[in-house]
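A protein chain is absent from this complex, but the other protein chains hold their places.
When the chains are written out, they are named A, B, C, D and E in that same order, and each has its own residue count from 1.
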Amino acid sequence: MRPSGREVGQIRPVVMTRNFTTYAEGSVLVEFGDTKVICTATVEDGVPYFLKGKSQGWITAEYSMLPRATNIRNRREAVNGKQSGRTMEIQRLIARSLRAAVNLDQLSDFTITVDCDVIQADGGTRTASISGASVAMADALNTLAADGKLNANPMKGHVAAVSVGIYKGTPICDLDYLEDSTATTDMNVVMLEDGRMIEVQGTAESEPFSAEELNAMLSLATKGIKDIIVIQKKSLAD
Amino acid sequence: MRPSGREVGQIRPVVMTRNFTTYAEGSVLVEFGDTKVICTATVEDGVPYFLKGKSQGWITAEYSMLPRATNIRNRREAVNGKQSGRTMEIQRLIARSLRAAVNLDQLSDFTITVDCDVIQADGGTRTASISGASVAMADALNTLAADGKLNANPMKGHVAAVSVGIYKGTPICDLDYLEDSTATTDMNVVMLEDGRMIEVQGTAESEPFSAEELNAMLSLATKGIKDIIVIQKKSLAD
Amino acid sequence: MRPSGREVGQIRPVVMTRNFTTYAEGSVLVEFGDTKVICTATVEDGVPYFLKGKSQGWITAEYSMLPRATNIRNRREAVNGKQSGRTMEIQRLIARSLRAAVNLDQLSDFTITVDCDVIQADGGTRTASISGASVAMADALNTLAADGKLNANPMKGHVAAVSVGIYKGTPICDLDYLEDSTATTDMNVVMLEDGRMIEVQGTAESEPFSAEELNAMLSLATKGIKDIIVIQKKSLAD
Amino acid sequence: MRPSGREVGQIRPVVMTRNFTTYAEGSVLVEFGDTKVICTATVEDGVPYFLKGKSQGWITAEYSMLPRATNIRNRREAVNGKQSGRTMEIQRLIARSLRAAVNLDQLSDFTITVDCDVIQADGGTRTASISGASVAMADALNTLAADGKLNANPMKGHVAAVSVGIYKGTPICDLDYLEDSTATTDMNVVMLEDGRMIEVQGTAESEPFSAEELNAMLSLATKGIKDIIVIQKKSLAD
Amino acid sequence: MRPSGREVGQIRPVVMTRNFTTYAEGSVLVEFGDTKVICTATVEDGVPYFLKGKSQGWITAEYSMLPRATNIRNRREAVNGKQSGRTMEIQRLIARSLRAAVNLDQLSDFTITVDCDVIQADGGTRTASISGASVAMADALNTLAADGKLNANPMKGHVAAVSVGIYKGTPICDLDYLEDSTATTDMNVVMLEDGRMIEVQGTAESEPFSAEELNAMLSLATKGIKDIIVIQKKSLAD
Partner (left out) sequence: MRPSGREVGQIRPVVMTRNFTTYAEGSVLVEFGDTKVICTATVEDGVPYFLKGKSQGWITAEYSMLPRATNIRNRREAVNGKQSGRTMEIQRLIARSLRAAVNLDQLSDFTITVDCDVIQADGGTRTASISGASVAMADALNTLAADGKLNANPMKGHVAAVSVGIYKGTPICDLDYLEDSTATTDMNVVMLEDGRMIEVQGTAESEPFSAEELNAMLSLATKGIKDIIVIQKKSLAD
């Protein structure tokens, strides 16, 4: 039924290439099929002004797409002079997801900035970004812990994200661009390893969805995320 | 248990004042307790360039807070020279919600712009905005239909939104600022009159949430939204 | 002669609603007929860098119109990414007027920011803003004095503003939009209670004006402002 | 009494150098003592969109100061990324003044843009700008008339501007920086040759002013402007 | 003598990976040692307004670095709201170099935009960008020719660029970051296959340079560029 021939609950081949670039404290090229994102985690001393004296660290994120990551060239945001609403929304989602996966009060006064730069987009760039960013962040945090700058890695567990949606009336997992552009509902789910949710964002594109459909999508997402976390763990173990 | 003494599923007093200002095709002052938002719907001929020749109308939204809508004065976005990420995210949510509630192909080539300007904020400004905006939009669409510019009001039904969350371990409905600032999970739900969902956005603020908690929150939201839709209908019937 | 049937020197019904919103130190909804402006005064500790160490306070103002305050929707300035020249000019006028009405050296090192947000515009928004802003500011200053943070309210007296102009050859007071759009001269006058002027801005829209006409307009303004100050006093006495 | 030894009603030496630069249709270096402004008038075909089909021309103005026109270097506005409120206010005043001096319906569909770039500032830059700009504009209009592109020069007469103010209790004319920085009232007056006013902007800097003081300042302005117009005429006759 | 152990005239290992991403008409990952740049060429119909009706095509370029391409994270230009002067200067150089290598009047009315996004920077990002961009552009032009949209590939020949400089008193070729940061002179040279120059930009960083030194650097550049063109040809032949 799916253009790619995948099963409804089957995610695309996911590849995590750690140490993709050399300077960042964590650097991962994450691929969800033809969607490819460079995720780098940068550690800096100090926290934003609104956290001064609160004994906690901070995690933030930025998201961008190369102009020709897509079929049509998009204008570069630096040329436009501002980030689009879509970019803003996505990078806020990534940042919230990462923060929710970390005990910020165990992060000393470090700020971690995760940059997610999409070099090729075939749907699901935000969920690929979160899934790759959490590995880059894990690398950065493990190094801080190994260097004695933190007592331990403050992550609450592995965290990953996947998109689910209703395509031709059927709930499916990890939509590619072709599926995404005709799905009636699109939902992004971010979960911890233990199955608890960090973010759920469901949007009816053309047709409202029922509580049953929501739960069917959540089930698919739970399974898909488990599959991604297996790959994250394997990658981190290498 | 709630600071306001409300029941867990009880929404705040909701007031809809139609024709609050005189020029807009729809103009509603919506109050959810101490949260007050002016929602105006403007009808304009023509659609954005990306819809030219597609035989459908368009609905968009903008959101803003007066600088002193809150306890502390916030810098005016026009002075900053850009809208914040939070503003972008909220106005995109409002616009998607309204579009999902309308058959755009029955909207001829009109564009409706709904402005939601918060004059006082006590939590839940985005859900109050959606709930008020849909009444302002209904007024504008009814007038278009009455004037013979549309065959009928193209709305799929009444649409409203409410926030739910987990406060001190308990799911509650329609959080005010005090509750919102300590809730561990915050979720915004947009529904049609028939109980189907248009948008669901759940965020773990400090503690991940389970599928059970998600469904408990959804139940509260379903009831709260039904209550709001009763008030919308009554307001439109006056 | 006037479209509204008013006498040449007659101002529109003026209503001042104090405590219109709850958080600001001063909050007034001012109405000059169909022109409605929310004026809030915010008190903050500290002064701008150019006043450091000069033993005086500061007063500033910002002005904005909701996009649909007028018959046609105007683009939101935060979306444009900058304030228009008209907005800049008006908010500078409001701020100068308020500063000239206060002994800044008796204001300790407080900064008062007055926000004037027009929710409905039918001519004279800048003079309504000044007249309402001075009441909001008075409330904020009275509270500072009552709280012992200032020795006394440092205002030099009540201050108000009105527009005058030459309409169909005749000087008139407090122009509404219909009158304003065809007047040959438009003048804004800001006065203290004692009849002395703080600002005079006269502009020939199509026909230059003589010293006689200027003085005839000033006489009307003097009377109109006296009427407004009576209403201000009454409002503050409630 | 004045630091410069001038009489109260005496303007500074005014010099108008026409054809100061070679490309513009009108180009004047105007000097009011140490205040020096390059005023160029550019003629372009066509009018702004809001005048399309209205059978009239348009006149607009832009104002700027070189960063080191003053004692302290000011940041360049192009670097700041926006024009200041002061710049906006001044260029709007210049443009209104020039438009009020011209019968726009006799200007065909030309747009004239007058650039006033201050290369040295010693007070009164806006009134010097208007006085020089009107000569640059006259040159441009005379050329259009001589070239047969207009039936006649559509100016209503010579137009000039001067500042007046109350300095140490005494009304004086054409304030230099030293006087301006301690004056209690500052007023800018724009007049036609026949003594009628185009703009009057009086501001109480520290002390409100009375109607008598206003009229005393207007008398000084009337005389000062007459003196400037003599110099404009002489310059245009060369 | 060089930190890397290279000969004075020896370039770093250069790798050109064509078809690095899938959507662009030309897409090359170029590596000069640890400097890595994604170059994509996008073909679009139509030319900028200033070329309308001139019977020629256009080539333009944009340049950016991922925030963590370097040892320290740089702020993202889209967040700053503008491109830096350095970025502007580099992308103008890239664009001029590519245009000079093509007969624009044989490019019909196509516009080619080449995006150079640096994912890792170790010196020489602008010369690597030009060298990779010309291969991406060649791919795009060859496809246009193969598709019959152009009569032939309008390139004047292969074009490449290299940096040269004076390091510890000795001219060297293709400086890495370590060398670049202490070189007294830095020069970028862009050449055609036939040894003729398209751009030469030499800058004395701390010590002026003589005509002899300039010519010594040019000789090294000529040889280095020949080596790079061999690699370009081989890559295009694959």
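Assume a residue touches a chain if its C-beta (ideal position, glycine included) is under 8 Å from a C-beta of that chain, and two chains touch if they have at least 3 such contacts.
Here the structure is a predicted model, which is why all the values come from computation and not from measurement.
Counted over the whole complex, the shown chains touched by the missing one are D, E. Screening E:15, E:79 or E:200 against the full complex identifies E:200 as the residue touching the chain left out. When the missing chain is restored to the complex, the residue among E:21, E:35 or E:91 that touches it is E:91.
For chain E, the residues touching the chain absent from view are 82, 85-86, 88-89, 91-92, 96, 100, 156, 187, 191-192, 194-206, 208-211, 214-215, 218.
Those residues of chain D that touch the chain absent from the view are 21-24, 27, 34, 36, 38, 40, 42, 44, 62, 64, 66-71, 73, 76-83, 87, 113, 115, 117, 119-120.
Here, only the chains that are shown with their structure count from here on.
Distance from chain A peaks, on a Cα-centroid basis, for D. Chain B and chain E, compared by their mean Cα positions, are separated by 51 Å. Between the Cα centres of chain B and chain C there is a gap of 33 Å. With centres taken as mean Cα positions, chain D sits 59 Å from chain A. Shown for chain E are the residues in touch with two or more other chains, namely 81-82.
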